[in-house]
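Complex shown without one protein chain; remaining protein chains in place.
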Amino acid sequence: MNTAVDPVPFAPAAPAVVARRSYWHGVFRQLARDPVAVASALLLLLIVLAALFAPWLAPADPYKASMIRRLLPIGSPGHLLGTDELGRDLLTRLMYGGRLSLLMGVLPVLFAFVAGTSIGLVAGYLGGWVNMVIMRTLDVFYAFPSVLLAVAIAGALGPGMSNSLIALTLVFVPQVVRVAESVTTQVRQLDYVDAARLSGAGAFSIIRAHVLGNVLGPVFVYATGLVSVSMILASGLSFLGLGVKPPEAEWGLMLNTLRSAIYVNPWIAALPGVMIFATSMAFNLLADGVRSAMDIRR
Amino acid sequence: MFAYFFKRLLYTLPIALGVTLVSFTLVYLAPGDPLNAIAPADAPADVIEALKATYGLDRPMPVRYALWLGRALHGDLGASIATGRSVTSEVLSAAGNTLLLAAVAAFVGVGVGCALGALAGYRAGSWIDRVASAISVVGVSVPHYWLGLVLTIVFSVKLGWLPAMGAGAGGSAEWAWDAEHLRYLVLPAATLCVIPMGIITRTVRALVADAVNQEFVVALRARGLSSAEVFRHVARNAAPTVLAVTGLQVGYLMGGSILVETVFAWPGTGFLLNTAIFQRDIPLLQGIILVLCLFFVALNLLVDLAQPLLDPRIRRA
Partner (left out) sequence: MSAPDPSLPALVDRGGPAQPLLIVRDLRKHFTVRGGMFDRNAQRVRAVDGISFTVAKGETLGIVGESGCGKSTTAKLIARLLPADSGELVFDGDGVGQFGGMALKEFRRNLQMVFQDSFASLNPRLTAIETVAYGPQVHGLARPAALARAGALLARVGLAPEQFGSRYPHELSGGQRQRVNIARALAFEPRLLILDEAVAALDKSVQAQVLNLLQELKAERGLTYLFISHDLHVVHYLADRLLVMYLGQVVEVGPVDRLYGHARHPYTRALLSAVPSMDPARRTERSPLAGDPPNPIDPPSGCRFRDRCAHAHAACAAVAPVLRETVAGHWAACHLDDAGSGHPEAPARAAIAFKASFA
């Protein structure tokens, strides 16, 4: 009398061993069908590879200056993209600059992601006064416009790459916490979390097994949007003289030093910004594509 | 509803207090003696002592904070170490210039953004939509300080139509609403307006596309309402969110204008901040951060208070 299956079979002819259809596999396939996302991914790959393998691919020494070869235009013999105000090959500097600029874009977001998710999980799961203390404290930092906060912290700490990293991470953490806390609070109220509590599990086990997986997704989506902001802000700090110090190559810093050259050779001066723009745009378009692909899958 | 306003106001006070605390202590984050900026390293001991007393650096931190806060509440933010002028007057006059720039940029950016976004939302999926979306992605991805540079190159260096720097002839900081001064405003405002434009286009597009698909629009159309009138209804629905985002954008532009102001040497708070950082002018730094952030907080409060007035769903009984 015991009915073995529902009267309407759900999966017709399901194989005896059901392959575990990976969620990310489907997202990847969906993404591959989006031309804009693919193009952005390729561009990004190109930029990253050029930056990564700069020591082997670059035509010249990024620090080698030459006073007679200053501000040569694009297409000069031996210098495909010209030279900067100290005579250094621009193509090389751009490639090397990519290393620092990309790092400054990704690292702060990564740190903020880890720190922010942890804090948000704690605040969201425990609720009560713990939540209030954490969120109200962060509200004060939220009251600062991000550019101002970054500049103020970097300005206070002084120039230097690590100081910029600290400043940017501190700017992004409150934002990530906000998203993480909000999602955690929602997830915590769902029935399956109640069921987990009923099974006698401790808070840590429940967070790890049930809450974390469902919180990481939305927070990750939010964080990907922050990478381009971080890049632009980091380069902006260098542009102001607060980030990377000369003679290092970094796109924002290059914009700063080449600025005085706009009356002599304007297009050279604009080149580093083109890199920032292209990278940032590629990242945003790719992130948009990933977001849509994740939506459809669900 | 007054209770809601009151409660909201009450809530803002601890935030404002927190802001003052952070503004004050931030500058002391840096390693090194703040005295280095004021006095040369080889000054005699009694000069150093005197300077310490003048600037109150011989007192413990909490006392200094309390004194500073007390004076700030009376409008006195101390004197700039570099110029000796009153911080309050410097900041306020600079803030005026920034507000001018930010307001114009916000106005233009939001205006264009609304138009583009509405068009894109109405004709979702068409080429207009794609163009508008492209513009909005560009707006959000472009490093605006670089855009400023490019615009300078095109319009100032190559074409010579517009001045490259400053807010008035001869680098003057006095403003007047005449054609001469407006020429100086064009490039910085155009650069700055790209940011709100990108965000507003996206926001409005989403709102309009959403509203257009809703049943009440179909019902309105079925009743024979013309497109223009339907648009008015849709606009009323979108208005609260748009206003909220606009308000926040103005605040953000005010606080975040430092990069554009540096490119154009616009005599605003951002430029002043830049100067203060490199001169390690502590009172000036504290003053600028404080004024800008309090402005941002006040703006947020205004936006929050305006919300229930615009959106009846948020109104509390």
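For clarity, chains are labelled A and B in written order, and residue numbers in each chain start from 1.
Note that contacts are C-beta pairs under 8 Å (C-beta built on N, C-alpha and C of every residue); 3 or more make two chains touch, one makes a residue touch a chain.
Predicted, not measured: the structure shown is a model, and the values here were computed from it.
Asks: Using the touch definition from the top, which of B:3, B:159 or B:228 touches the missing chain?
Replies: B:3
Asks: One chain isn't shown here. Among A:79, A:99, A:178 or A:210, which residue touches it?
Replies: Residue touching the absent chain, from the options given: A:210.
Asks: Which residue from A:38, A:201, A:221 or A:264 sits in contact with the chain not drawn here?
Replies: A:201
Asks: Which parts of subunit A are in contact with the chain that was left out?
Replies: Residues of subunit A in contact with the hidden chain: 2-8, 10-11, 14, 16-18, 20, 190-192, 194-201, 205, 209-210, 213-214.
Just so it is clear, only the chains that are shown with their structure count from here on.
Asks: Can you list the residues on subunit A that touch subunit B in the complex?
Replies: Listed in rising order, the residues of subunit A that touch subunit B are 136-137, 139-141, 143-148, 151-153, 155-158, 228, 232, 235-236, 239-242, 255, 259, 262-263, 266-267, 269-270, 272-274, 276-277, 280-281, 283-285, 288.
Asks: Can you list the residues on subunit B that touch subunit A in the complex?
Replies: These residues of subunit B touch subunit A: 14-16, 18-19, 21-22, 26-31, 137-138, 140-143, 145-147, 149-150, 152-153, 157-158, 251-252, 254-256, 258-259, 262, 273-274, 277-278, 285, 289, 292-293, 296-297, 300.
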